[in-house]
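This report concerns only the one structure given below.
Shown here: the complex without one of its protein chains, the others still in place.
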Amino acid sequence: MEIYKADVVIVGGGGAGLRAAIAVAESDPSLKIALVSKVYPMRSHTVAAEGGAAGVKRPDDSFDYHFHDTVGGGDWLCEQDVVEYFVKQAPVELTQLEHWGCPWSRTADGHVNVRPFGGMKIQRTWFAADKSGFHILHTLFQTSIKYPSIKRFDEYFVVDLLEDEGRCQGVVAIEMATGEFTMIEGKSVILATGGAGRVFRESTLGGIVTGDGMALAFRHGVALRDMEFVQYHPTCMPITGLLFTEACRGEGGYLVNKDGYRYLQDYGLGPLQDKPKNKYMELGPRDRLSQAFWYEQQKGRTIEHPVMGSVVHLDLRHLGEAYLRERLPLIYEMAETFMGIDPAKEPIPVRAGVHYTMGGVRVAGNCESSLPGLFAIGECASVGIHGANRLGSNSLTELLVFGKVAGDEAVKKAQSLPPGNSATLLKQAQAAEQRVLALKTKTGGTERVATIRKEMVKSMEDGCGIFRVAETMQANCDKLAELRERFKNINLDDKTSVWNTDWLSAIELDYQLDVAQAMAHSAINRTESRGAHQRLDGPDGAYKVRDDVNFLKHSDAFYVPGSAPRITYGDVKITKSPPEVRVYGAAGEKADQERKASHV
Amino acid sequence: MSKRRPYVRPMGGWWKKNPFYVEYMVHESTALFVAAYAITLLVGLVRLGQGEAAWNGWLEAMKSPLSIVAHLAFLVAIAYHAFTWFKLFPLTMPPIIVNGKKLEPEVVVGSGWTAAVLAALALLGIVWRIAA
Partner (left out) sequence: MAPPVKRQTRKGKHPMSEQKIIEIEVLRYKPESDQAPHSEVYKVPFTDDMSVLQGVQYIKDNFDGSLTFRWSCRMAICGSCGMMINGIPKLSCESFLRDYYPNRITIEALANFPIEKDLVVDLSGFIEKLEAIQPYIIPKEPRTLEQGEYIQTPEQFSQYIQFTSCINCTLCYAACPQVGLNPDFIGPAAMALLHRYNMDSRDGGQAQRMELVASEEGVYNCSAVGYCSEVCPKHVDPGNAVNVNKINAAKDYFLRFLSPKGGAQ
């Protein structure tokens, strides 16, 4: 087995991983950084983010406003001390990215421009047309090339963490081009592997979003926190799930039902507004908009299409072609290429689809998990800023802010710790190699990867949808347990070494099943409705409402080998925003004024 | 030992695989006709320097059927070369930005043609007047 001795190992080369790598390289150029990624960094799914990144920019905005939007948007399940740090660092990091060359869209006088976004009181979303994630990722990747201490392991697939002396000390990875194993030692290991949305059927996500880092930490006894909170994005392309950014609505797009009626006014987001108004109508938060879609469907007011199913219309026509081409060029092209629709002339059919995992590897504000030396950042982590529902454009900023934090913390750790015991680590790595190789070489199985995956994503969609009831959630838990059993009987078509994606997708499926179980069991145990977790059941519908007495708590899912995960609950850190009723539109404005009055 | 064995595909006959490449090769080969015509003119110049008899000899040679056929071929080939050469303008020129927008390729090619036609007409006019 190849051995590489690094100081800091980063798993995942997306926005968070790259930002962390740069932070380490800048803070101590003598440290060796291993940046390990199963795809070339610019393929990472950060690339697909469209709308933008939130950070206070305008004089009429404040950190306090951003804080309250975020905490309220998260239905008070946020770690408020972490959110306070986050909103203060946001503009610093976004400016840093500008200095590195990110082509943020600008105002006529040459300053960075900001656009409105759902659930945000003031315009504070920095954007690069509708390819913000793409530009952030490429800027970070290209900037990372400047630092010789960053050694990239591109197209290396991590299969296990190494743990000795009570701390995480490296990873074992497959070099995809050869199928051979490499042990990469490090005194700090940062997971930046992204979300897990591909456990669902219809999602906005790329094929690589399979929850690898979550599963790796989970299997090493680290809790996955708040996994029941899965964000449905209200405006996705039917069938494929491809995303039409929230910026479509930030720029003034309407959502209408089959009668051409802007239905959001019926769901506590009104009254009707002609121009985009922050926190009103189409600029409400994603959970509320996706739920409204579901209600419209129940009422029979969605448009029924023989192939696409139930859809509503995203209407951009009144914005005009020139404006759309400037602000939403990618959206324009996607509508043309994938749907044959000219959005300046026709409304776009959309429906809600899975978009983001709010939960993840439980970490403290310094991004370190309960396993010393193991950090997690970005979508794979739960550092506590999203709570029960993430506000659009907070996650791109999160990559930067906490990428930097984790990088700096990993440096401290790497500088203070002695090297590990290589012999012990190698033994562990070899055991992992044997285990993973066995999956490839074993014969006689009858199950196909694709079949199990197909059944999993269907079951998750049925059991962990926008609205949930115990019965289907239980069916989902049972189904996942069955699939876990059947996975043991898997058989691969490809038993070779070079570029064996049959094998790699089986390992991914193994990760996905673990993460899906964490989601399913966290969901069925939370007998209330909060943010993206909405239930329709309970005695007299008791679970339909938020229950702060019992569930103003984070859920923690712990791995139990061969069985369902164990779910426990932990406290939520509240500093200055005690839970309130979560309202938007006119009601939200009224509540804001009342809060202000009571503070004076 | 790595089991990688990257396979490099041969490049032989690459230009026949795509009409775009064929057009490129034709464009490139018509440059030979441009060169041939330039040489013809150059020879004329040299003959002119050698005195009246030499010059008249060259003029006579130009009138031969073979020469006329060759010149017709030059005309066709050079016209094609010019056509495809102008087509390359947007690729090879620095973009012209007017009011923050890049000039459309059609405009660039069109302006090139317009300039060429005007120049040719002017030249023709001058020659006409001298001849008259």
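Each chain gets a letter, A and B, in the order it is written, and its residues are counted from 1.
Just so it is clear, contacts are C-beta pairs under 8 Å (C-beta built on N, C-alpha and C of every residue); 3 or more make two chains touch, one makes a residue touch a chain.
All figures in this text were calculated on a predicted structure; none of them were measured in a lab.
Taking the complete complex into account, the chain left out of view touches A, B. When the missing chain is restored to the complex, the residue among A:101, A:221, A:541 or A:578 that touches it is A:101. Across A:47, A:247 or A:572, the residue that sits in touch with the chain not pictured is A:47. Subunit A residues in contact with the hidden partner, per the touch definition given at the top, are 39-40, 42-45, 47-48, 92, 95-96, 98-101, 103-104, 106, 108-112, 131, 134-135, 138, 142-143, 145-146, 154, 177, 206-208, 239-240, 242-243, 305-308, 330, 333-334, 336-341, 349, 448-450, 492-494, 496-502. Subunit B meets the missing chain through residues 3-9, 11, 14-15, 17-21, 24, 28, 88, 90-95, 97, 100-102.
Rule of thumb we're sticking to: only the chains that are shown with their structure count from here on.
Chain geometry summary: the mean Cα position of subunit A and that of subunit B are 57 Å apart.
Those residues of subunit A that touch subunit B in the complex are listed here as 177-180, 496-498.
Those residues of subunit B that touch subunit A in the complex are listed here as 2-5.
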